[in-house]
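Heads up: the structure comes next, in structure tokens.
With one protein chain held back, the other chains of the complex are shown just where they sit.
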Amino acid sequence: MIFLESDYTEGAHEAILQALTRTNLQSVSGYGADPYCQRAKEKIRQACQCPQADIYFFVGGSQTNGAVIRSFLSPCEGVVCADSGHIFTNEGGTVEFSGHKVMTLPNCQGKLDPAQLEAYLARCQADPIANHKVHPGMVYISHPTELGTLYTAEELEQLHRICRQYQLPLYLDGARLGYGLMAEGASVDLPLIARYCDAFYIGGTKVGALCGEALVFPNHNAPKYFFTLMKQHGALLAKGRLLGVQFDALFTDDLYFKISRHAIQMANQLKAGLREKGYDFYLESPTNQQFVIFPSHQAARLSDKVKFSIWQPLGDDKVVVRLVTSWATQPSALGQLMELL
Amino acid sequence: MIFLESDYTEGAHEAILQALTRTNLQSVSGYGADPYCQRAKEKIRQACQCPQADIYFFVGGSQTNGAVIRSFLSPCEGVVCADSGHIFTNEGGTVEFSGHKVMTLPNCQGKLDPAQLEAYLARCQADPIANHKVHPGMVYISHPTELGTLYTAEELEQLHRICRQYQLPLYLDGARLGYGLMAEGASVDLPLIARYCDAFYIGGTKVGALCGEALVFPNHNAPKYFFTLMKQHGALLAKGRLLGVQFDALFTDDLYFKISRHAIQMANQLKAGLREKGYDFYLESPTNQQFVIFPSHQAARLSDKVKFSIWQPLGDDKVVVRLVTSWATQPSALGQLMELL
Amino acid sequence: MIFLESDYTEGAHEAILQALTRTNLQSVSGYGADPYCQRAKEKIRQACQCPQADIYFFVGGSQTNGAVIRSFLSPCEGVVCADSGHIFTNEGGTVEFSGHKVMTLPNCQGKLDPAQLEAYLARCQADPIANHKVHPGMVYISHPTELGTLYTAEELEQLHRICRQYQLPLYLDGARLGYGLMAEGASVDLPLIARYCDAFYIGGTKVGALCGEALVFPNHNAPKYFFTLMKQHGALLAKGRLLGVQFDALFTDDLYFKISRHAIQMANQLKAGLREKGYDFYLESPTNQQFVIFPSHQAARLSDKVKFSIWQPLGDDKVVVRLVTSWATQPSALGQLMELL
Partner (left out) sequence: MIFLESDYTEGAHEAILQALTRTNLQSVSGYGADPYCQRAKEKIRQACQCPQADIYFFVGGSQTNGAVIRSFLSPCEGVVCADSGHIFTNEGGTVEFSGHKVMTLPNCQGKLDPAQLEAYLARCQADPIANHKVHPGMVYISHPTELGTLYTAEELEQLHRICRQYQLPLYLDGARLGYGLMAEGASVDLPLIARYCDAFYIGGTKVGALCGEALVFPNHNAPKYFFTLMKQHGALLAKGRLLGVQFDALFTDDLYFKISRHAIQMANQLKAGLREKGYDFYLESPTNQQFVIFPSHQAARLSDKVKFSIWQPLGDDKVVVRLVTSWATQPSALGQLMELL
């Protein structure tokens, strides 16, 4: 079976497993008060060029989103995002569970359009009965988006400026951040994100870790009692080392970037192969998620030998198929896929 | 430094790390739909003698408690527990975050007394203005308790009977369950728990795993949409395998029980040594947590060389100190401690 | 000043004030355990032809919606409604506050289209990753809608059938129900609503009461602990009589229907007058809310002498204006308006 289903179908990069093994019997205090977490945080601060950053490690992305969003919003505020945003579509109502509304704008190939955002916030502000309604309280974007697309540096700067104007925190969900940073033509890097966002997380689970996301408040701006809030959300690991050791390894010798680049190379190879065979793409994605248009019968037949997901049906008996590469994708797997097509 | 601070100061038992390494590059589907999770569940069902059990893996105990309690309670119900219960004292308000009240009764050496529980439920039922108040909706116990004590089989049966009578689910928090099962004189085993409880979890984090708790609904009685509820609570791991592989290892060749027994042996050795030196105990604990009375100045002095926690001050310039053994405790560490006393 | 701003700009119908005055010094027990509430409930049961109905009185509509929706949904369920639904647009996030998502479909002149609903529910059911998402848990409609439109008996029957098929409660928000029942050509009456809905409320605040909504669970199907849930939501009046007396008066001698009919007559007179003067309507509303297209400058000028609300801007320097009649509207006020146009 060829796995192109997601970027979390294998365990961890071997350097991570080795680090876990190497440090395994060292006795350290719990809940993140260990030297591995400290070291990992220091390396991330350097990579982001924000020496004052507050950093917290989480086990997964929905958990991180849930905690950050709740910590930023006051009771009658909601979070604004594109209607393709993971927090709106696929997180089982985590935001609503914490009492808040997700306020959506139509996505532009997965992205939140700065002009639309600005117009929306202006409309909210001018609304004569605004005080009967949920107030926009922060802005959520994902980078790469759920559709594999990327914001440009200019777009990110615009979002930042609009958020500043309306005094709304800007939060970036980087579940697949490495793949976004290493994409060809990417104009957004970690220091830029740290400069333009009030919080963001560097995804580990989908980029080589067993589990783990590193949440960054770049300006020492973690909300009050954020540690307790993690506890309250069930997000505090007794063995915090599990996350510290992994991020320490990921940010040693550029491992995070190297393995991300590998996934991009695999995606490019996949795209080239599919193009050569005449397949159309649902949209142009520069990252590790590719959305390809297949005849329905071919998708059905292929599913015996390849694991992938059906993104959505199209007309004319066609479907959009999502194929995902990762740090662990073997070139041979892509070769086998091409032979099957 | 001698670590007797908690049972989560080291990584994982080596058999677990080996299993993670061995299976690392196998490609499997995410979110628990992998063969390791399936195998671990099957082994746990056998160990509990409940072939119909629904089993879910969580990353930590607070998370598990939060999800189970919310799934069992309807809007105006609360969870009844001893006032020493972890959900009341130390989980940052997880239960309240999900909208529910923790309703406490005075603990009896960490335990919920069946007679007190019965009297309380009868009082609630007879209360003429009960419908202005939170209704008891389930009962929470921990085993071993936060004070290291254990319920007897008879007490567990009584709690079960009372809960049945009042139609309340009985939930057992087994964060340190292995140590309770292997304690000398323990009359409660896994099949008994499965028979008397509506849900319980088998703690992994404190018993040799990197992280992980196995939640068991013994009678195929998981609440509706429980999987989605895990997602909503941020408790669903993309790489579910991380938990499946670990519990598969823990329930292979009785590893869970063997390493728990080791901790008990270490605790017994610790107790014997302290007794010999004339120390008094705050209470009699048959498990891996020992509560010892130290002169304050000695506790202060010791803290340079030994990691432990101050449980509470006593009068007369004394303190109760908690010393914890685990699967990873070395006899040599106990020897060194004795030399320091 | 001419008030056509809403149907809550005056106090109560005089028969209600008289009833309050007449009963004022009678001593009765609190929290709804009084003879006025009992009598009002009995009259409503008769009017709805559902002798088994559970009935609860609330102070306002948002409060009622919040309590009913929370009581019907389990943790990972959301409420499906049209995107013009009051609970989605104008209630300050009441549903999200209670932990639930509002799941919207595009409105058809304020209504939820049965065919669209059916297709949506089918899609949700067929979704391979449905268990990562909020599940549809109930359906909300308003009648009359926020745009003044009405469901036909056939549409209501279809919604009922679809909800039955998917085992979802159907809930009808009747904030302005009287005006819907008395509209010309209305095919929906109270017994029909009681037959097709699992819960609905009969609005009093906007139909002649000082405050008050009568929530009906037609089949003795109030959720468990609903009284306590009202208390928890702050919706339980100590002097429950305030609502009992008012609904007793409203359902005596058909007062509710008579005063509703008056508002419809006023609306019809208003419509005829505006049509005669050549105004266009944004949509055809058979009830007491009329949506008229005005040149922007005229709306601005008129606002000195008439209280109304701007519903939304249109292109070409025009606006949609909402004009509302009520039980209290005087024909003379309409005459004065016509003179101003």
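Think of it as A, B and C in the order they're written, each chain with its own count starting at 1.
Quick note on the criterion: a contact is a pair of C-beta atoms (placed from the backbone, for glycine too) under 8 Å apart; a residue touches a chain by one contact, two chains touch by 3 or more.
Everything quoted here is computed from the prediction, not taken from an experiment.
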item	value
Full-complex contact with the absent chain, from B:85, B:99, B:114 or B:174	B:99
Touching residue (missing chain; options A:166, A:227 or A:281)	A:227
In chain B, positions touching the absent partner	75-76, 78, 89-93, 95-102, 128-129, 132-134, 309-310
Those residues of chain C which, in the complete complex, touch the missing chain	1, 3, 5-6, 8-12, 14, 17, 20-21, 23-30, 58-67, 91-94, 97-98, 205-206, 210-211, 228-229, 231-239, 241-242, 307, 328
Absent-chain interface as seen on chain A, which is shown	31, 70-71, 74-77, 99, 131-135, 223-225, 227-229, 231-232, 236
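Basically, only the chains that are shown with their structure count from here on.
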item	value
Number of hops, chain A to chain C, where each hop joins two touching chains	1
Among all chain pairs, the one with the most C-beta contacts	A-B
Intercentroid distance (Cα basis), chain C paired with chain A, Å	42
Cα-centroid distance, chain B relative to chain C, in whole angstrom	50
Chain A and chain B: spacing of chain centres that average the CA atoms, whole Å	33
Sequence positions of chain A contacting 2 or more other chains	91-93, 97-98
